[in-house]
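What you see is the complex with one protein chain gone and the rest in place.
And then subunit A:
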């Protein structure tokens, strides 16, 4: 047992649900007690999702505890099958089912006999994997299930497309700026003559999965989710993949170079010509992305040598570290990730770029490190933003765990050339705000003359507050306190009351209408 206040990556079933509910017409049934379906709330609020989240619970209650689920899970599966005719039902185990050790596979086998939908059991172990690993695994499981079956039924189309094409793997719900990144990613190879074959899992229909191997190659923009699917396709279907994250100028250039290499393997055979991306990269770097120019400009010169701490998932933390150090000349004192399972890769990526490397899931350790280093800016998750607030250091959010403000309505990709602009803005604004904060302090603040007219009730001076009544407004949230106090005094004046008691404050509240 350990004491924990906060976790960076959620429990395994969240990952499975994120993948399942990203596909179209896939329904997930959780084997869980009442109240564990808060995933629906997360998706409905954070993503402002318009449609009902296709996740229901097969509720584990006392009866299940005593007698086992028996027919309950099966009935729930066939009911969903009749009601909504999903293409696939994913039975999702939770920590509860892992402790109960019921034979869920048996339920799946029996339910799939009678239901029109396909039914699978998500193969994730609650104790062994976290949200991200589970998502990775579930995605691979669903793809493998469909491709294997298509192969058995020989409906699989293995001929590659005539023109170069790619699958984008790993865009899904509740991901950090995933929707925007996806749009940017479609554009990136698109402009260079590579079509997008399929995007999975977000918005994909399972019936099209059999066309997956027709793409020339796969793109896995985030390390956390999609690598398993990509390695599976490479092994079984000989599809190469690119796992470079096109975040930042140099990473994006590398990414395009890898596309060029893969495309040219086939292009020379199929269309008899080679494609050259060097001029494209040069053009984009110079004119579309402002980041290269920005790093030469005086603004960025001022940032040189400033200290920063970075923390996030492996993909974002490593990429941002690279951007700060190599493209902006900022000193990264510490770079860290909570993806413990991917620590080796992370170490390799940021080795030599930062003062120290921190791999931990404990937010207090991150907080202590930040407090010790006292950087000029932090780039981290929502948690680091709050740590920064407490010790007065600005923070730019670069990675999940997400908050509703990290699902912006406006276009905010982190990847590709537009992404470099967004990241540069984010970095510059964080530092700049920090400076603004400090210079007024040096000169003694903005207003050095005492402000005397701040009180909201200057014109009503002949009213006394009894001590108890005085403390009453203090119980009201700060932002409405002034207004409440004023309303009370106006009320007192109207009613010729000279002393405000608790009674009067309540009476005033009763009478006040907006």
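One rule holds for everything that comes next: a contact is a pair of C-beta atoms (placed from the backbone, for glycine too) under 8 Å apart; a residue touches a chain by one contact, two chains touch by 3 or more; residues count from 1.
By definition in this document, contacts and distances are computed from a predicted model.
A.B. asks: Per UniProt, what's the omitted chain called: "Replication factor C subunit 4", "Proteasome subunit beta", "Protochlorophyllide reductase ChlN subunit" or "A-kinase anchoring protein 10"?
C.D. replies: "Protochlorophyllide reductase ChlN subunit"
A.B. asks: Identify the residues of subunit A touching the omitted chain, counting contacts across the whole complex.
C.D. replies: The list for subunit A reads 1-7, 10-11, 13-14, 32-38, 40-42, 44-45, 48-53, 56-57, 59-62, 65, 76, 83, 94-96, 99-100, 126-127, 382-383, 386, 389, 403, 472, 475-476, 502-503, 506, 509-511, 513.
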